[in-house]
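For this view, one protein chain was removed and the others were kept in their places.
Letters are used for the chains, namely A, B and C, taken in the order the chains are written, and counting of residues starts over at 1 for each.
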Amino acid sequence: MSIRIAVLGAGIMGTDHARIIARDLPGAVLQLVCDASPDRARGVANAFGAVDAITDPLAAIARPDVDAVLIASPDETHAPLALAAIAAGKPALCEKPLAPSTADCLKVIESETKNGRRFLQLGFMRRFDPSYGEMKSALTGRLIGKAVMMHNIHRNVEAPANFTGQMAITNSAPHEFDAARFVLDTDYTAISVFQPENIETTRIGAPVFMVLETASGPLVNIEINNNATYGYDVRSELVGETGAVQLAAPTPARFDLALQSFQRYPADWRPRFAEAYRLQNRAWLDAIRTAMPSPIAATAWDGYCAARIAEAGVLSLAEKRRVTLPRLETPSFYR
Amino acid sequence: MSIRIAVLGAGIMGTDHARIIARDLPGAVLQLVCDASPDRARGVANAFGAVDAITDPLAAIARPDVDAVLIASPDETHAPLALAAIAAGKPALCEKPLAPSTADCLKVIESETKNGRRFLQLGFMRRFDPSYGEMKSALTGRLIGKAVMMHNIHRNVEAPANFTGQMAITNSAPHEFDAARFVLDTDYTAISVFQPENIETTRIGAPVFMVLETASGPLVNIEINNNATYGYDVRSELVGETGAVQLAAPTPARFDLALQSFQRYPADWRPRFAEAYRLQNRAWLDAIRTAMPSPIAATAWDGYCAARIAEAGVLSLAEKRRVTLPRLETPSFYR
Amino acid sequence: MSIRIAVLGAGIMGTDHARIIARDLPGAVLQLVCDASPDRARGVANAFGAVDAITDPLAAIARPDVDAVLIASPDETHAPLALAAIAAGKPALCEKPLAPSTADCLKVIESETKNGRRFLQLGFMRRFDPSYGEMKSALTGRLIGKAVMMHNIHRNVEAPANFTGQMAITNSAPHEFDAARFVLDTDYTAISVFQPENIETTRIGAPVFMVLETASGPLVNIEINNNATYGYDVRSELVGETGAVQLAAPTPARFDLALQSFQRYPADWRPRFAEAYRLQNRAWLDAIRTAMPSPIAATAWDGYCAARIAEAGVLSLAEKRRVTLPRLETPSFYR
Partner (left out) sequence: MSIRIAVLGAGIMGTDHARIIARDLPGAVLQLVCDASPDRARGVANAFGAVDAITDPLAAIARPDVDAVLIASPDETHAPLALAAIAAGKPALCEKPLAPSTADCLKVIESETKNGRRFLQLGFMRRFDPSYGEMKSALTGRLIGKAVMMHNIHRNVEAPANFTGQMAITNSAPHEFDAARFVLDTDYTAISVFQPENIETTRIGAPVFMVLETASGPLVNIEINNNATYGYDVRSELVGETGAVQLAAPTPARFDLALQSFQRYPADWRPRFAEAYRLQNRAWLDAIRTAMPSPIAATAWDGYCAARIAEAGVLSLAEKRRVTLPRLETPSFYR
């Protein structure tokens, strides 16, 4: 029996998800594409053979010919739509963030917990990236001893105009927050945010550098640099007691031209994480089919944890000081 | 409308194809698994949810609930089953080789030509590998000028016992023959085969080194080394007048341990070409749906060309001399 | 006219310097080797053809057949011997640190300033490493825009027993402090030191992670990890507004063995910085000959600056807080 999916939001991410559902996920049917712009909804629906296109996401969630929803609408709608999906008893894969504030994240968690079923999956797709998988295996397989430090770098070609350091923390860093937390299997206990000071923010945007302390001990640091100019580049290195492991980005070819030997960077994240999205969405489909959440997929709780450290980071940036967080207990519902 | 596929042969390749069809190809249904061993057929059918398992490939081809066949049975059965599929008017994706001899290849070509439809696709999956694609684009996009030379290396961990130089040419080299011919868009005009002489063939198998001349001018050379021990490693470099391009194998991580910085080799070809198989099979499905052969997929004619240069290579090895081939005209049916 | 050099200290570094002087520096004569252990002094003197071996460093400095001294004796003797060389009017190349405390550094600076000649060169040899040179050129040549951040990593195979975080800051980090300050051409204004907390210090030693703020704006961070186990590994990446540049360590070969493609790490710093030491010592010799200090060599002032930020780092580690430093004016004598 095929799972009929409504994609909510037909922007860049929604379009990608529609394509993955239509072309890469046997057993899934792209049933609906929903977008506030009827043209956009129709365009994506036609491009990938969806059965229908509509503009009202609550109606989409309610439709009897929809078994599950993929929430890729604007950030502030994530939590309300997630709540609606929970209320309708329909599984949802929700793009990050779960909600811009921890308060809203907690509402979703409360609702899902009451509902008694964990069918909300959060779109921290890096958990499915094979290179992060290798990193986590190096740790769990005791290849490199206990974790000591983890260095993380996130660079974009160009940030939107008026991008701020705060936005770097709340919009870009959550993928890093979650990936490091996932690999290290721990929670954050403190954050210290730094910014270079010579850089005119109108030109270079607002790179930030963060040092995070964790409950289990290892240090995590993160560079967020949304105006790196040279390419989309995500790096991570996990340093253990006896060795280290780094992500290797996929690159199909090496060129020799004009006194240079080079490999190419992608201009955005999609080529880098294409396989991660595909595997994430397949794991979601398997979870729906089997009614068993993927053991590695991010939950609403993980979304809350990312929002929580981001809020602490914003405070650290504003007050130029180390901000500590109380220790958290993961609710048994999410363990 | 889904395409119902019978996989003929449930060995390593057949199992992989069954998995790809079942898990990665929306619009395809794994209808039948067929193998001379009923247990093996049943095992693979169960593993990937096929509708049925049988032992007679001709019956499989004939079944009305089968729309297309994937031929992954032993080499010598490829041509007979391809002929049966053509006779039944059913599209087939046939693992390489099309046939062990050029004579048998030509029979298939004759039959297909008479039939008037090109629905036989040959499993030279490297044509779909993104890295070969980059290489071909570097040439067609005039990034590196005209082609001058192409260096190709094929290394396996270990060959079966009693593997000979002749088998290296007829079993392993065809992928290289086809990939270079595909990238350069030319035909071979001569081949010279060399073998190292110090190596006891019982221990190291029979590495061969070949130099191929082409109709359009560039030289191609190929190392086939099926007992390379250290890993599965396929390399290729295309050298043009103004630059060069090399394949880069996918590798998810880099490790630092024990005074070494290393990346891992796979033990066989499947991780290296997983994406190529997926894209090849999807292209085949698209070709069936649209009744338009993929412009890059290998045809029966390409299979014949690979067999033809392999036969010349066997002669060159036996007689220790350069063997020339008459110029070929690609039939208009295959252009 | 050859310059006759006395090497003070015949430990690892002194032996290396004796070898460089004897084998790589035309125009230099290894005149004396001096060590508290007469056997060690004699052994090194014999190995590299020194004219004499003695045990008293002050006598060595005073000898009329000694034109210049290379101070490679224990850390606490550096400042007294540098003062003696200044008093004797003899140029000295002094291994780092100039002195363990800023107070002692300032005494040397005062003496040298009074003396009126800058013939004390400090052994921050990385300034002569071609890879740091490329990095600095990328900045001064405006290849990568203004500096934004600099990431630095220093890893050793194994620290001596009872190595502490404080020692990581005072013994290992000064090379990083100076290299980043040299590349960025700025001074430090604040330091925040972090340590992972799960690691038993008896086993793993005491890795530290530092974030440094600079007068000109860019952030600098440094990992010091003296028990990294896997190899001697120094990395640095300079991130600019429009691009980035990383050091590449010299490595003569790549190996393929046992399912791995690997390059080797050295077990200590000497192979990594052999060329830097050679070029540093040659620059020192040129400076003596021409009576013109090398424009890139480290001065006593640079030694003071390294000691100053190390002291602030020790305070930051002890008090677990960001420590700020008042802005410094480089004395005109050292500009």
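FYI, a contact is a pair of C-beta atoms (placed from the backbone, for glycine too) under 8 Å apart; a residue touches a chain by one contact, two chains touch by 3 or more.
These figures come from a predicted structure and were not determined experimentally.
Chemist: Quick check: which displayed chains does the absent chain contact?
Modeler: The chain that is not shown is in contact with A, B, C.
Chemist: In the full complex, which of A:L58, A:A215 or A:L257 touches the chain missing from this view?
Modeler: In the full complex, the listed residue that touches the missing chain is A:L257.
Chemist: Out of B:S2, B:S101, B:T229 or B:Q263, which is the one that touches the chain we can't see?
Modeler: B:T229
Chemist: At which residues does chain B meet the chain that is not included here?
Modeler: These residues of chain B touch the chain that is not shown: 145-149, 151, 192, 194-199, 203-204, 207, 209, 211, 213, 216-219, 221, 223, 225, 227-230, 239, 241-244, 321-322.
Chemist: Considering the whole complex rather than only what is displayed, give the residues of chain C touching the chain that is not shown.
Modeler: For chain C, the residues touching the absent chain are 22-28, 129-131, 133-135, 138, 143-144, 242-248, 250-258, 263, 282.
Chemist: Quickly run down the residues of chain A that touch the omitted chain.
Modeler: Chain A touches the missing chain through residues 157, 230-231, 233, 256-267.
Throughout what follows, only the chains that are shown with their structure count from here on.
Chemist: Hey, how far is the Cα centre of chain A from the one of chain B, in Å?
Modeler: Between these chains, centre-to-centre, one finds 38 Å.
Chemist: Mind pulling the residue numbers of chain B that touch at least two other chains?
Modeler: Within chain B, the residues that touch at least two other chains are 256-258, 263.
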